[in-house]
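What you see is part of a larger complex, with each chain still in position.
By written order: A and B. Residues from 1 in each chain.
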Amino acid sequence: MFFRQRFVPGLAIYSYMVGDERTKECAVIDPTRDVDEYLAIAKAEGLRITHILETHVHADYVSGSAELKARSSGTAQVHCSGLGGKEWTPPYADHVLKNGDEIVMGSVRLKALHTPGHTYEHLTWLVFDHTRSKDTPWLALTGDFLFVGDVGRPDLLGEEARKKLAHQLYESVFKILPPLPDYMEIYPGHGAGSLCGKALGSRSATTLGYERRFNPSLKPADEPTWITRLLEGMPIAPPYFRRMKQVNAAGPKIIGLELPGHRRIPAKEVRDRVCEKCLILDVRPKEAFAAAHIPGSINIPLGHNLPTWAGWVLPYDTPINLVLDNPNDLTTVVTHLIRVGLDDVQGYLDGGIEAWETAGYPLERITTLSVHDLARQLKNGTRPTVLDVRTEAEWNSGHIEGAIHIHGGQLEERFAEVPRDKPVVVVCGSGYRGSIAASFLKREGYTDVSNVIGGMAAWKAAGLPTV
Amino acid sequence: MFFRQRFVPGLAIYSYMVGDERTKECAVIDPTRDVDEYLAIAKAEGLRITHILETHVHADYVSGSAELKARSSGTAQVHCSGLGGKEWTPPYADHVLKNGDEIVMGSVRLKALHTPGHTYEHLTWLVFDHTRSKDTPWLALTGDFLFVGDVGRPDLLGEEARKKLAHQLYESVFKILPPLPDYMEIYPGHGAGSLCGKALGSRSATTLGYERRFNPSLKPADEPTWITRLLEGMPIAPPYFRRMKQVNAAGPKIIGLELPGHRRIPAKEVRDRVCEKCLILDVRPKEAFAAAHIPGSINIPLGHNLPTWAGWVLPYDTPINLVLDNPNDLTTVVTHLIRVGLDDVQGYLDGGIEAWETAGYPLERITTLSVHDLARQLKNGTRPTVLDVRTEAEWNSGHIEGAIHIHGGQLEERFAEVPRDKPVVVVCGSGYRGSIAASFLKREGYTDVSNVIGGMAAWKAAGLPTV
């Protein structure tokens, strides 16, 4: 049996390829939209991609199933669950599955098990290798149902759905898992860093038996207690998740061989667009952005977490113009953006920020503060608003006295809580999220915004007091 | 917990890296001698290699432990089992381990379990992640004790040792494994293709419970029956295995930053050496070799199996001169050779085979036959000796009537069985091994040697009869 796991950092996605080495058939499970790697692996291994499977309609990234089908010259068929009803059955599915449906490739068999809870239609794929055992699954692709050390969260479809899903999840965990063997390997749909659960472990695999014993969410409890505990301390769900759901349920558009965004846009043209309907996304490091940037631009420094934050703070109905540190970053940035459905990238500033700078156009700054600078300000009576944009858990583990707390991902909805008549000092863990938040506030009209470089990590390392 | 598996094709080796992501400590288990990849992974992940562990003294490849230690600027310490006695304790071990010894890196703990049978000193490493469970191992690095679908063979140290080891293996399987949990993941030291077992599966991981049920070698039986079954159909152990054992037990020499073999040797110099003590290893494709090669040269076409065959047919006390298809292949070829301890590579023919050809030096040929050509010869009464060099299992699955069978790896010991007074036609699966064997026979003085291109695969595909 051919088996391969692929990891996409940032969104912390695991996709899978399973196939039969003799018949050369191969299935891809939960592909992301940048499908080149699946095609490359198949080519290198001499396999044909014959099946594209999904565990469920994803909330955190755009499904690559239709894309992969298009790029596979149409030889592959897409198989999706129909168990969530019409609303949750992607229109690009060639085959709509029900509980117990099977995919057979040579001596490899995959069996769909309905495991609702994270979503209504969620499937777990049991994988059988008939050369070893015809009846016992060797491993399970559990998608966002069961993670290493966690289970998928049931609260992504809204308050009302949450109740129903939490109940279904309880049932899936305590009725569907029990008969399955301890010694079955578990390959989940996400790893550490994903927001599809509360506390995903960093390993990429586990076993059902190990999780049964050491995964807190699999500990038996009566339903209400279990649900309360599960939802306790659940991180905020990015609003873009709802958008992703819709995109996936409706069927994303096919990108094909050429990524968007290759046009180099002259500084003058960028300037003419700023006032209009275009958003400038500047992916340079937080320091470079702080020293000089285009007025109104949003900073999300290039890094694994770019897609999550892009989904979080960028509007989905506005064309994007990029400011890059290096034109060679374009492919990476655009690949990140299309993974979360931000396809309308019009191009990037030709000549980089220097072209803008030397054109004599206006520049904005965000003041950078060291933790010592901030401590001095707080002591000296210049009492700025300290805005802490970290997660609930981080906030609870110690924060600056007098700070206010709004999770960065909630700024769009809650920024009005930040007073406009005082300087604002944003603080996060290290300064990365602070730069995103600071650029967001400046775009919303706040004029005196600083970012604490080094963030709470530096604050604590310098021995400054927290409450 | 940081966990990474590395696969070396050909020898089908799995090495491992296990570490703690917070303390940045990292252990490498069973490294091969080409250590760049471990160093690169550690660098990319920001980890320090602090421990180098071995499961046992390898028979099929040279240990990279000393090499890795040298390249790690000496910060890493080598830990080896001392349970096989002085003879099987590598001199490069900084720490000599006994049953139950532990390695702790932050919240990661590895515990050495003595599991003799493949070798006397063999250790299995149980891996605990204290953030999940302090008492229960999450996974085991089983080395050559337990494979996916197989167990390590006990017959590599000679007839006498085999009896003792087979008994130990029986004990390890039926006394040491039983108390360990079903749901423990198993990460073995080899995958499909390795000769350290009989029938290793192609997946890279499994669980103890799955193997307990579906691994034929874990099926309970009384000891004599179990041992008989285990040894039945065991593939031939390459004689070079014994050599490897000695190299590893004695401690291989350090290679450092520069691979051997970079010297370009002029055709004239190669010619002057042929008659002497040098071996010409020609790694071009079998067809190119067949049409024109240096008299006396051995052909092992470049490919994953080069190291195994090199160990099998090349003498260990003779300097090697290479003939390459492409000078860029040098690093790959030499990396293959040093993995099995063939370090004395003096260089490669400057200008490739063309330099030899245009110098007007003598050339040899191996006649190439299609299966139709061979069928015609057999029918027409030119009755050549058909020498089948495949494995026992392949031979048993169907061969040409009247052929004789000597496994390619045994040719060195058994070639005298091939008559010298008749043309010899070598046949294997596809022609690859046939070319190795044919070149070997020519070097031994056989004059009329042909190789069947396409081998038995073609023979059967063409519908020709087998017995």
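Simple rule for what comes next: contacts are C-beta pairs under 8 Å (C-beta built on N, C-alpha and C of every residue); 3 or more make two chains touch, one makes a residue touch a chain.
Note that the coordinates shown come from a computational prediction; the quantities given were computed from them, not determined experimentally.
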item: Subunit number of the complete homomer, 2 shown here; value: 4
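Here is the rule we go by: only the chains that are shown with their structure count from here on.
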item: Distance from the mean Cα position of subunit B to that of subunit A, given in whole angstrom; value: 42
item: Interfacial residue positions of subunit A with respect to subunit B in the complex; value: 1-3, 21, 129, 132-133, 136, 138, 149, 181-185, 201-210, 212-214
